[in-house]
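To keep things clear, I will list the structure first and then write my remarks on it.
A single protein chain has been omitted from the complex, and every remaining protein chain is retained in its original position.
Which chain is which? They are A and B, in the order written, and residues in each are numbered from 1.
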Amino acid sequence: MSDSRFFTKACELSLDEIVAITGAAIAPSQTTQPKLRKFSDISPLETASESDISFLDNTKYLSEFETSKAGACFVREKFASRAPRGMVTLISEEPYYAYATIAQKFYPKEKHEALISPLAQIAKSSHIGNNVRIDPGVVISDNVKIGDGCWIGANSVIDKAVQIGDNSCIGALCSISHSIIGKNVTIHRGVHIGQDGFGFAGGRKGITKLPQTGRVIIGDNVEIGSGTCIDRGAGHDTKIGSGSKIDNLVQIAHNVQIGRHTMIAAQTGISGSTIIGDGVLVGGQVGFSGHTTIANGAKIAAQSGIMTDIPAGATYGGYPAVSILDWHRQTATVAKLSKRKPQNKLSDE
Amino acid sequence: MSDSRFFTKACELSLDEIVAITGAAIAPSQTTQPKLRKFSDISPLETASESDISFLDNTKYLSEFETSKAGACFVREKFASRAPRGMVTLISEEPYYAYATIAQKFYPKEKHEALISPLAQIAKSSHIGNNVRIDPGVVISDNVKIGDGCWIGANSVIDKAVQIGDNSCIGALCSISHSIIGKNVTIHRGVHIGQDGFGFAGGRKGITKLPQTGRVIIGDNVEIGSGTCIDRGAGHDTKIGSGSKIDNLVQIAHNVQIGRHTMIAAQTGISGSTIIGDGVLVGGQVGFSGHTTIANGAKIAAQSGIMTDIPAGATYGGYPAVSILDWHRQTATVAKLSKRKPQNKLSDE
Partner (left out) sequence: MSDSRFFTKACELSLDEIVAITGAAIAPSQTTQPKLRKFSDISPLETASESDISFLDNTKYLSEFETSKAGACFVREKFASRAPRGMVTLISEEPYYAYATIAQKFYPKEKHEALISPLAQIAKSSHIGNNVRIDPGVVISDNVKIGDGCWIGANSVIDKAVQIGDNSCIGALCSISHSIIGKNVTIHRGVHIGQDGFGFAGGRKGITKLPQTGRVIIGDNVEIGSGTCIDRGAGHDTKIGSGSKIDNLVQIAHNVQIGRHTMIAAQTGISGSTIIGDGVLVGGQVGFSGHTTIANGAKIAAQSGIMTDIPAGATYGGYPAVSILDWHRQTATVAKLSKRKPQNKLSDE
């Protein structure tokens, strides 16, 4: 049950509606369930009550599932028989996806009031769309264009000529410059976009700086987590494709290109001119050395150190990263060899 | 000697007072020291003068100890005999702790003036306690509760219904939402607490977002370093227990639970639903994969990649992390095997 001081529920849903929205199937043994039975909230398994919907997607939580008081639960077919009595099992091949879909009905994206704070400083030459909310302390410079339905959070700073598409939300305390940002983009708080990349040339006369003359281009439906930094391009643009999701405290260097529907977990660092394809999954704290290419659909384990190109669909891990099977084999080999030491000649030397 | 433009000393202390406060013992050979001798400051060994108190806690600095001009020095008994002439040796089993205790006397926590800046924007429905300082540019939304004696730094943004306990300090440029924060908490600058976690479900229809309906609950006496991000829970709450200390640029994902008196060094990343117990020590740049449990009193070496549960009191290191002895053995084995290469058949293939 969510804290009503922070969250507002939009509706209740009947079992019938839940099935219709998600395409889940009520287990055959349970088809006598009243189709108009109402559910009023989502909840994790442990804390759910009979009016809540829950989900099981990770077998680590099977015992929580078996003892949950949830009224209904999205679950894969093979685990449905382990449900406790009284739980309606909603069979789905994608239980977490189904749960998220229902959660969005209970908790739709918060609508903001259109309101321009008198404590914001907005250049006259900027163009602010309709139904925009601009919070106190925001600074918007010349020739900025903000689309309809946008929300700019408190104390954020938008530099000259930046463009932000319709229905995008910029959190509090962000800075954005040299950027063109799409529609329905969510940028969380404390994100810095468009600053100089780390472009220095070292020579006999010392270190000199390459002026960074590219931009940041962000597609539609992108989400960017708190504290993330995205440098503008050195000459090319830095690009993030539509539908991609970036977590907190990620570093994206100049000229990086990220494709569509790619997900990058927290604290990953992507060095300059790296190209990452569509539908790539990147774990947390991964490091990419510069000028590498990661093809579509690749998956990269957390903390990997990527020093080479990665082919389409491949899964990599390790430092330096290799194919995931090779990495597991390496890890197992080292573990085995190090345990043999006492009776091994290797240790005699 | 601290720079008086930045720091104000509160007092001088006599040798007698220092002994009384810390429980340290003056070395027997030195008991003729005048008990009323005054000390006026703390200092590292190299820069200390005869009116300063210093400490030796790391044997790397033994040579600095042997040549220090410090008037007095907290030191373990076994090193006391190596003190230079004229230094009063204050025998303690916890020299650094004793030094910190005395340092707090010279430099007590800065008292702030109770003052609400007219340049702050504070919702009428919020409740601000007594003796609170609110700096310019702060934005406080509806139904926020700020306890007595709090300090909210410049340009910080506190969202609706957030609660902050008595005598807590929020640094400049922080954002806080969906959170309940305890007493005597110190949050340094640029910290973001309560934003959406990275909760996306991937399915055949693409990526969809799970609304994040949990909160962040922070206990008493917690300290959180600059640039750290703490996401609110997805369904459960994200929790940080009383007395825990978090360093800079740490990522704490949704549903993470951290116990009491746990210390986490900089740039560590804790994935979703990880549970960390009481009194755990975590080095810098450690990564925790999600849904793992770290039991009380565990210690984790810097840069480790934690992929499994860790038992109480265990010390782990490596990537992937194993018990610290296994890791040292693995490291030694790899070093040894790689050096044998030239004369080894392995290299003939």
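Heads up, the rule we're going with is that a residue touches a chain if its C-beta (ideal position, glycine included) is under 8 Å from a C-beta of that chain, and two chains touch if they have at least 3 such contacts.
Since the model is a prediction, treat every value here as computed from it, not as a measurement.
The chain omitted from view is touched by exactly one of B:Thr101, B:Asn131, B:Asn296 or B:Thr315, namely B:Thr101. The residue from B:Ala266, B:Ala295 or B:Ala314 that touches the chain not shown here is B:Ala266.
Touching the omitted chain from chain A are residues 121, 137, 139, 143, 155, 157, 160-161, 173, 175, 177-178, 190, 192, 195-196, 198-211, 213-215, 227, 229, 231, 234-236, 249, 251, 253, 267, 269, 271, 285, 287, 289, 291, 305, 319-320, 322, 326, 329-330, 332-334, 336-337, 340. Of the residues in chain B, those that touch the hidden partner chain are 2-3, 5-7, 42-44, 46-47, 58, 60, 94, 96-97, 99-101, 103-104, 106-107, 109, 117, 119, 135-137, 153-155, 171-173, 186, 188-190, 223, 225-227, 243, 245, 247-249, 261, 263, 265-267, 284-285, 302-303, 319, 331, 334-335, 337-339, 341, 346, 349.
Rule of thumb we're sticking to: only the chains that are shown with their structure count from here on.
Centroids of chain A and chain B (each the mean of its C-alpha atoms) stand 28 Å apart.
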